[in-house]
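The structure under discussion appears below in the form of structure tokens.
In this view, the complex is presented without one of its protein chains, the others remaining in place.
Labels run A, B and C following the written order; every chain starts at residue 1.
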Amino acid sequence: MSVAQPPINHPEIRRLEPVLAPGHTYETVTATISDVVIKRPLGLGWFAGFTLAFTFLMVLTVAVAWLIIKGVGIWGINVPIGWGFAIVNFVWWIGIGHAGTLISAILFLLNQKWRTSINRFAEAMTLFAVACAGIFPLIHTGRPWMAYYMFPYPSTMGIWPQFRSPLIWDVFAVSTYGTVSLLFWFVGLIPDLATLRDRAPHKWQQMIFGALAMGWRGSARHWHRYQSAYMLLAGLATPLVLSVHTVVSFDFSIAIVPGWHTTIFPPYFVAGAIYSGFAMVLTIAIPLRKAYGLEDFITMRHLENMAKVMLATGLIVAYGYFFEFFMAEYSGNKFDVFLVDQRLHGPYSPYYFALILCNILTPQLLWIQKVRRNIAALFVMSLIINTGMWLERFVIVVISLTRDFMPSAWGRYSATVWDYATFAGTLGLFTTLLFLFCRALPAIAMAEMRELVAHTSKDHD
Amino acid sequence: MEHHEPQLYGVMAEFETANQLLHAAEKVRDAGYKHMDAYAPFPVEGLTEALGLGRNKVALTTLLGGLCGGLGGFGFEYWVNVVSYPMNIAGRPLNSWPAFIPVTFELTVLGAALSAVFGMIAMNGLPRPHHPVFNIHRFARASTDRFFICIEATDPKFHLADTARFLEGLHPQHVTEVQDE
Amino acid sequence: MFLVCGCIPESFGGHYRVTVDPAKLLIACEEPASAAILVVRGGTIKRNELMPQLFHRSANSAARISILAVVILATLGLTVVFGGVRSPNFTNQYLIRNQPIQFSHKHHVGDDGIDCRYCHTSVEVSATAGIPPTRTCMNCHSVLYNNVGYLAPVRESYSTDTSIQWVKVHRLADYVYFNHSIHVNKGIGCSTCHGQVNQMPLMFQANTLQMQWCLDCHRNPEQNLREKKDIFNMDWKPGPDQAEKGKLLAAQYNIRGVRELTSCSTCHR
Partner (left out) sequence: MNQREFMDEHNHEHHHVQERGELRILSARAGADVAAEAPLAKHALDLAAVRGKLQARAGKQYWRTLEELAEDPHFTELLQREFPRQAPSEWDEGVDRRDFLKLMAASLAFAGLSGCGLPPRENIVPYVKQPEGLVLGKPLFFATVMPFGADAIGLLVESHEGRPTKIEGNPDHPSSLGGTNAFAQASVLDLYDPDRAQLTTNFGDMRSWSQFLDSAQAAAAAIKSTEGAGFRILTGTITSPLLAEEIQGLLKLYPKAKWHQWEPAVSDGGREGAKLAFGRYLNTVYRVEKADVILSLDSDFLAVGPGNVRYMKEFFRRRKLTGPDSEMNRLYVVEPTPTVTGATADHRLPLRASDVELFARALAAKLGLGGGASLPGAEKWIAAVAADLQKHRGSSLVVAGEQQGAEVHALAHAINAALGNSGVTVYQTEPVEAQPVNHLQSITELCADMDAGKVDTLIIFGTNPIYTAPHDFDFATKITKVRNTIRVSTHFDETAEYSQWHIAESHFLETWGDARAFDGTLSVIQPLIAPLYATHSAREVLAAFSDKPGVSDYDALRDRLKAANSGADFEKFWRKTLNDGVVANSAFTPVAGAAKFSADSLPPAKTIPADQLEFIFRPDPSIYDGRFANNGWLQELPKPVTKLVWDNAALVSSKTSEKLDLAHKAASRGGEHGQIYSPVVDVSLSNSKVTAAAWTLPGQADGVVVLPLGYGRTHAGYTGTNRGFNAYAVRVSSALFTATGGTLKKTDAEYSLACTQYHFNMEGRKILASGTLEEYKKNPNFAHEEDEQPDKSVSLYKPQDFPYAPDKPAWAMAIDLSSCNGCNACVVACQSENNIPVVGKDQVMRGREMHWIRIDRYYTHTPSETDGGHSGDPSEYSPALDNPETFFQPVPCQQCENAPCEQVCPVGATVHSSEGLNDMVYNRCIGTRYCSNNCPYKVRRFNFLRFQDWETPQFKLLRNPEVTVRSRGVMEKCTYCVQRISNVRIEAEKQNRAIRDGEIVTACESACPAEAIVFGDQNDPNSRVSKLKAQQRNYTILGELNARPRTTYLAAVRNPNPEMEKA
């Protein structure tokens, strides 16, 4: 490039900071990433982490088994609070599941180079989050073994699902989202599987990866269709990812419960989803790059960009909170006014203030560049935001239900040990899957990295 | 297992960089070869044009899939609520079309996505774990850092020696001819 | 020429060994120049060190077949499931139960021509048609066949004042509230649901008794409506004119509309 090299301390430097550390060739990127899968032996750290995660997974199985034996009564729910942790967790996980597809699809369409080295595990994370989320709508029903009533199948009763219910929309939205994310992820994997096939030292590895690669040989024709398909998928996934949390927000906004029945929900649920999604990506990326020496690929620039996205979405969410209040007071609807008042003065106000602290106040630190570039700080921040987003769902689901229309029917909710066990269990499931993933498949898209190498080299020559 | 009579599949040249491949591909195209293919570890910009490949049908398939999903979805919802078992639910109209939109949308996306992916895979003739190009051991690097171009024996203009010599002229790393064992 | 020829085997021979086409070889020989080039730059066309493919060629077909198989099996599975739940194995249709007394409706209804209501007394007034008390059996069997062995259980029941425990044949789920009287009073005959009992030596369930089956009639009762006189006529069959006849009867019985008949609370409480 013709521009004069700016002084080293010039802020421009940061802008120019590469998404891929210089000096990398096709071979090096491929090797670094693929070796984690096919060469590197399983370390003690991995085993320790995996064991811990797996223990929690077992907690989940116990909790669910007991649930099936006794019924949802083992949870803290009651009338009026018909939905508790189960739905809170569901919404939280689905939200987290947004980052992956968002990064892959939207950043892809926006042709953001920095997505390349994070999209793969972000997508994986999406799938696992959706898996965790998917558990809840099923087990939270009183008769899980009857849950198939929610699917349209030719029953001997001659009746069908009730398509006016947001829960049915959920069934379709979540399953579609799961399917499309899986396809998207797999399509991205095909060339990498081929790479692994060709690099794997052992026959059995070659066979497995070979079978999964379906005989991919990098033909130009194939790449041609492949790119069209990938682009189309991205195009489809973009409205899809926005629709999913919109539909989830319908679960609430379609209902008449004060605190649920608001039009602001879809946008701010989506923003919140991205918010928590990116937080979770950071939570995973930071340890991952350390553990497997991927600092060259997941550079400071990535972390900082994600921090910026969090800041932005965080502000949208803040806007949402503000407008909940504003619309309530402005509309003068006595139920809404009472509800927002409850958030401040009601028995659950501590949760609300904790939520504000986690989701609105703390993230403002991200304005400061030093914080954005401090890995430890980012990691903590990501955890805080995840907590905050969980609290947000708790505030929405539970507080709204505790004190709705009939004061005589007001109640309160307190989670039981089984509520917590189920939640912890899904965390276990999530991390278990992650641990398996990062050793079984390339955590970074190698083909795309090579593309990146090609581009950067072009930039350089 | 029956013994397969080996025949010539084509001649293949190997290159170091994407640019070399690109230029080579253009030359091959200009030389009037039709039945050829290039192999790269990542999608090389301009390669399609360089090889003179036309547009593909993935987009069309996706569109059709999407339409089926969407129309099917709404049609089904309408049938269930209005025809199959009309019921008064919350005093809403039988055909509460606004309520049917989310599912319709989701099914549209689902249909489109499925047809896009499986269409692409099918049109690429995958899965095809066995292929002549895999006979060349150097081809293993096609998925890492090597770029190949292969002129197939089925090409009317194909003449082993000439083609080989022609490829030679492109300054590849190697020229190999490919057998279909 | 010799040189050329000479060099053919070493530089080409092995090379063409496998696939050599005499014609091509000839051409090659005819062009010593090119051959020379080949020789001079010999070795640039590499001999193909053969490496075994990871997958045998048959893997291609195998892959395709397996995909096909999955699709077929899935379809098959669904067909089996959805067909299965409608099959007699699941609905107990046509299943003959082993009863304490092998009571033959064919004999009592078909041969003796006893009216249904002689035993099932409450069919016109109550939800249940009523299973006759032993006393009803004894009305005749205190005189007829009053000492045959297979009726011993009846006499025993009567003398010891213990009920005969029949095995239920037509079993509706507990949450379905079927009412015989209203059907019988509104022109639905016994045989519509119970089949031609007069031809059943041993009782069995003639229909699926699944909700879909109930709905078929509740959505279009006309198809099964008969005149009062035919209600207990086991041999009644809808005639060719049933369509309009049904409409007339529906009006005459003033059958409620489909919307009423298909309301959930019509059958479920």
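Note that a contact is a pair of C-beta atoms (placed from the backbone, for glycine too) under 8 Å apart; a residue touches a chain by one contact, two chains touch by 3 or more.
Only a predicted model underlies this, so the values are computations on that prediction, with no experimental measurement involved.
Q: Considering the full assembly, with which of the depicted chains is the omitted chain in contact?
A: Hidden chain contacts in the full assembly come out as A, B, C.
Q: If I consider the whole complex, including the chain that's not displayed, which of C:S66, C:S163, C:Q199 or C:Q223 touches that chain?
A: The one listed residue touching the chain not shown is C:S163.
Q: Among C:A62, C:I101, C:I131 or C:L151, which residue is in contact with the omitted chain in the full complex?
A: C:I131
Q: In the complete complex, the non-displayed chain touches which residues of chain B?
A: Answer for chain B: residues 87-94 touch the chain left out.
Q: Just checking the interface: what residues of chain C touch the absent partner chain?
A: 90, 92, 122, 125-128, 130-135, 157-158, 161-168, 171, 173-175, 177, 179, 181-182, 185-186, 211, 254, 256-257, 259-260, 263-266, 268-269
Q: Which positions on chain A touch the chain that was left off?
A: 69-74, 76-83, 140-143, 145-147, 149-150, 157, 159-162, 164-168, 171, 254-257, 334-335, 337-338, 341, 347, 401-414
Throughout what follows, only the chains that are shown with their structure count from here on.
Q: With contacts counted as defined, which of the two, B-C or A-B, has more C-beta pairs across the interface?
A: A-B
Q: What whole-Å value do you get for the distance between chain B and chain C if each is reduced to the mean of its CA atoms?
A: So the centroids are 42 Å from each other.
Q: Where the CA atoms of chain A average out and where those of chain B average out, how many Å apart are those spots?
A: Once rounded, the distance between the two centres reads 30 Å.
Q: Residue numbers in chain A touching 2 or more other chains?
A: 158-159, 197, 210, 214-215
Q: What are the residues of chain B that contact at least two other chains?
A: As it turns out, chain B has residues touching two or more other chains at 85, 127-131, 134.
Q: Using the touch definition up top, name the residues of chain C that touch chain B in the complex.
A: Checking each residue of chain C against chain B gives 18-19, 24, 27-28, 31, 34, 37-38, 41, 44-46, 48-51, 53-60, 63-64, 67, 215, 259, 262.
Q: Across the complex, what residues on chain A touch chain C?
A: 153-159, 197, 206-207, 210, 214-215
Q: Spell out the part of chain B that touches chain C in their complex, as residue ranges.
A: My answer: residues 1, 4, 6-8, 85-87, 127-131, 134-137, 160-161, 164-165, 168, 174-179, 181.
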